[in-house]
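Every protein chain of the complex appears in place save one, which is left out.
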Amino acid sequence: MGRYLIARLFQGILVVLLISLITFIIVRLIPGDPVDLLLGEGQVPITEAQVEAIRRQWGLDRPLWEQYLTWMGKMLTGNFGTSIIRTGVPVNRMIWEAVPVTALLNLLALGIAIAVAIPAGIIAGARRNSWFDYLLTGGSTLGIALPNFWLGLMLIVVFGVMLRWLPPFGLRSWQGYILPVVVLATEQMAMLARVMRGAMIEILNQDYIKTARSKGLSDRAILFGHAVPNALLPVVTVIGFRIAFLLSGTIIIESVFALPGIGRLLYDSVFRLDYQVAQAIVMVLSILVVVVNLLTDLTYAAIDPRLRLLARSR
Amino acid sequence: MPMTTPTSPVITATSSPTATRPGSHRPISPWVRAWRRFRSNRLALVGLAFVLLLILVAVFADALAPYSPVEIFAGRRGQPPSAGHWLGFDHVGRDLLSRLIFGTRAALIVGLGATSLAVTIGILVGSLSGYFGGWVDLVLSRLLDSLMAFPTLALLLMLAAVLGPSLTTTVMVIGLTSWAAYARVVRADVMSLRERDFIMAARAGGATSRRILFHHILPNVMGPVIVLGSLGVGSTIILESALSFLGLGIRPPAPSWGGILSDGRAYILTYPHIAIAPGIMIVLTVLAFNFIGDGLRDALDPRQRG
Partner (left out) sequence: MVYSRRPPSGARAGFVRRRDFLKRSLLMGAAASSSGALLSLLASHDEAQSQSSTPVRGGTFVAVGHQEVPTLSPGKAVGNVPLFIMYQLYDGLVDVDENFEVQPALAESWEISDDGLTYTFKLRKGVLFHDGVEMTSEDVKYTYEFYGDPESGSTISGQAADIESIDTPDPYTVVFTLSQPNATFLRITATNYYIVPKHYHEEVGEEVFETRPIGTGAFKLKEWRPAEFTELEAFDDHFRGRPNIDILRQEIVPEASVRAIAMETGQADTMTWPPLIEDNLRFAADTENFTTFVSSSLSVNHFPLNNNHPILSDKRVRQAMMYAFDRPRQINDVQQGAATLATSNLSPSLVQWFEAMVTTYDYNPAKAEELLEEAGWTMGSDGIREKDGQKLTFTCTTITGDQARRPQAEILQQQLLAVGIDMQLSEAPITAIQTGLRNNTVDASLFNWNYGGTNGDPDAPTTLPSDGRSNWSNFANARVDELLKLGRQEVDPERRAEYYREIQRIVADEVPFLFVMYWDWFNIFSSRIKGLPKSALAGDFIYKKLHEIWIEA
């Protein structure tokens, strides 16, 4: 187990390095000059000396490889530099201010989704073709088909404007979390319930379950002793790779609901060529995903004893 | 090390999926059988009919659309549905129904094109990685990890900012960034399948890797891939509208549902009908593909037959 863990960690670091290089290159390829944004639209005299001084301040005058190494060097010490656009603010602070919003949003959504979808998927899978199954299948099919930002806008119109039960935007109070969490959770719930149900049906049709049943095991024992643990396998995979997807979802949802999270920060910085911030966020997100993937694989391995992870014979 | 103990006997003991014995005793072809099973699923038929209808609409858009999708009617911007214009006008004064009809093309091209691209790459990478293991798996898995670790939209956002949006860019970018999910599922399935007795038996019987992969393993992983792929068409269409929402969709003034939706998003309070119609079309189309996917799963994946 220890060796496996170390190997996976090493692989994770490789992935992160690869991503840092790709991100750095892609961000620099976005055409444009951030200095234009700093100077704004005002019709006031701008001197060349002024433009050069600004470029120098941000190291934009140095060769790309040097900028990359400087950035990587700083990053190793946990320093993401300072934002070009938000002039005085360290990127670390910007990220730390945005992370709690995104984290809470996603954890709440994922938590609700898991809490609802897994039991619901199990019941529906076990009682196939019952009214509950139809309800869940219908609901989750619809949930998957709804574009999340469209759902968000419709909810804003209904609950924020027509009924005025909830704040339509922002995070001035905890109620501000309700609509975005509902939107994100809906999507996750639909996906997870569908996968859980599918996995249950698949397992329950396996011959060994039939064998177990013929041996006189109780339904309950079959369900929780064999079916559910095996059916969780694909669900764990799905949850694992949904993490990255979930983070993508927040980019849109945060901008619909005007939430000051990581997603909106990323969107803003990509469009405003705030290199330092865009790079830093992609790095933080990818490290997070790498860690989650690692955990997923470990869980996967723990749940499915069929996989002999170290003894890859061929 | 608990993980390296011999495999649990429960699963490997008896299973030998039916699909691996093609045509042993069949009076009718398996495709006919599959079609019969598919046909018995009413929702799947409804979905199929809807998608066929969409394809017809896309092909004959010029004849079907009452107006040109880019013709601007002066002074009628944002007008709600009326007798002559069933869906009303968009925020510039173009006939929404006509735009919606022409938008079918973009939706189908992006939805089917990007998904096929992603599924193909995914199956290829996943099965190679899962079957051969070793360094092949190591290299492909790191590639896969890197891709999976990129939040899709962040990558799409940056790529689209570099390349500039267009229909081709959208298809390629979505296709090239979303195959990882398929690859991962295929890889996991293949890894677990290759340990099974019937594969062992085939291998012992002298079958080549190629034969085992294409005749024994792939048919068994197609079920989940088709299910995922069917959902994939839907989520690709949603992803396209998300890209448009973020301002990186298909090049204007070519109509796409995502594009209309993102136009309508800005006008959700003043002209709500703009966002509602393409939103509903997206939901219906995604639903239709999902129904088809369910039907296909029931028809093609014998493990899950009721």
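Labels for the chains are A and B, by order of writing; each one numbers its residues from 1.
One rule holds for everything that comes next: contacts are C-beta pairs under 8 Å (C-beta built on N, C-alpha and C of every residue); 3 or more make two chains touch, one makes a residue touch a chain.
This structure is a prediction, so every number in the text was calculated from the model and none was measured.
Across A:I156, A:A212, A:I251 or A:A278, the single residue that touches the chain missing here is A:I156. For the chain left out of this panel, the touching residue among A:I85, A:V116, A:I178 or A:L217 is A:I85. Residues of subunit B in touch with the missing chain: 70-72, 74-78, 91-93, 161, 164-166, 246-248, 251-253, 262-263, 265-271.
By the touch criterion stated above, the residues of subunit A touching the omitted chain are 30-34, 36-47, 49-54, 57, 83, 85-89, 94, 97-98, 153, 156, 160-161, 164, 167-171, 255-258, 260, 264-265, 268, 271-273.
By our rule, only the chains that are shown with their structure count from here on.
Distance between chain centres (mean CA atoms), subunit A to subunit B: 20 Å. Within the complex formed with subunit A, the residues of subunit B that make contact are 1-5, 7-8, 10-15, 132-134, 137-138, 141-142, 145-146, 148-154, 157-159, 161-162, 180-181, 184-185, 188, 191-192, 195, 224, 227, 231, 234-235, 238, 241-242, 245-246, 261, 265, 268-269, 272, 275, 279, 282-284, 286-287, 290-291, 297, 303-306. Residues 1, 4, 11-12, 14-16, 18-19, 22-23, 26-27, 29-31, 128-129, 141-142, 144-150, 153-154, 156-157, 161, 194, 198, 201-202, 205-208, 211, 226, 230, 234, 237, 241, 244-245, 247-249, 251-252, 255, 266-267, 270-271, 278, 281-282, 285-286, 289-290, 293, 300-302, 304-312, 314 of subunit A are the ones touching subunit B in the complex.
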